[in-house]
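With one protein chain withheld, the remaining protein chains of the complex are depicted in position.
Then we have chain A:
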Amino acid sequence: MRPTQPRFAVWRILPFLGGLLLALLVGIHFGAVQLSLSEIWQGLTGAAAGAQIETILWQIRLPRVVLAACVGAGLAVAGAAFQGVFRNPLADPFVIGASSGAALGATLALLCLAGSVTVITSTGQVPWLILAAFGGAMLIVGAVFVIAALSNLGRSAPLLTLILAGMALSSFTGALVSLIMFLNHEMLNTIFNWLLGSFSGRHWNEIAIAGPVILVSGGLLWMLSRPLDLLSFGDETAMSLGLPSGKVRLLILAAATLCTAACVSVSGVIGFLGLMAPHMTRILLGPRHGLLIPGSALLGAILLVIADTLARTVIAPTEIPVGVVTALMGCPFFLFLLISRGRQTM
């Protein structure tokens, strides 16, 4: 039985698109340096607006805003997929250890590269930090899957094992990162900044690396939205409808993990977004993944662009890590979700 949707449902996503355009404009407009709308227009269209303004607009602000949008979309899509696969409303990209693994990889890279920090994000250089974060995420998620497979010989609730193994390894890597921070006092700020998530000093380079991964893995998840719908009815229903649920689930988890790792490797650990954006989208657009996934992507992008704009401007010229802003925005929402969960089912 194919779940059908009203034909005009697609149009309900248009406000999201409009919202994203507005958020991008807000993100470009506000910053530590005030750019007027005419300056932005001149800068974007190539009319001379002053060398400094052009530098700030093209080399600093635009890449940050675009990267925030990419990461926001990626985390939200991964969150929606994890929630669907685990049939757990609290699942998010943290749950199977991708974020903490990336944090560990990045911390180790920072430790080894301490002397040559300047190199890390220069364009045209090997982006060791990003690669290390990516490697860390894949390593920890791989370990989670191996542990789950080993413990799963008796075929008892595999999803629960995955979540538990993910939580355990997250705590473990968290302790390792804390140990490194404790022993390297002078790097406390850098690592701390990474753990809280930040777009400070990120440029087109990061977008060129993470953007395509997010786009491909996110697109794959969108293509898998029908199986995701079926899986969220439960394994038995899915199997009785002819879905090879084990293989499909693995594919979805792999794509969502890849997406998360790409996001975390360029931004650090940004909390609550993967949880918040899909649930808000579900309330606005309904639970079907064909609409939920693009909707979450757009909403996640909107939220993170706004959060990063706040992080850049609230106490300018000083910056605060964007992860702090998303957590401050996310926690009240999370509590609201807990209170009203009975009303809105997945």
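As a convention for this text, a residue touches a chain if its C-beta (ideal position, glycine included) is under 8 Å from a C-beta of that chain, and two chains touch if they have at least 3 such contacts; residues count from 1.
Here, contacts and distances are computed from a predicted model.
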Missing subunit (named according to UniProt) among the choices "Aminomethyltransferase", "Vitamin B12-binding protein", "Lactate utilization protein B" or "ANTAR domain-containing protein": "Vitamin B12-binding protein"
Contacting the left-out chain in the complete assembly, out of A:I56, A:A78 or A:A210: A:I56
Selected residue (touches chain absent from view) among A:V26, A:A316 or A:M329: A:A316
Given A:I13, A:V33 or A:L284, the one touching the chain that is not displayed: A:V33
Residues from chain A at the interface with the omitted partner, ascending: 31-33, 51-52, 55-56, 59-61, 63, 110, 114-125, 129, 182-185, 188-190, 193, 198, 200-201, 203-204, 312, 316-321
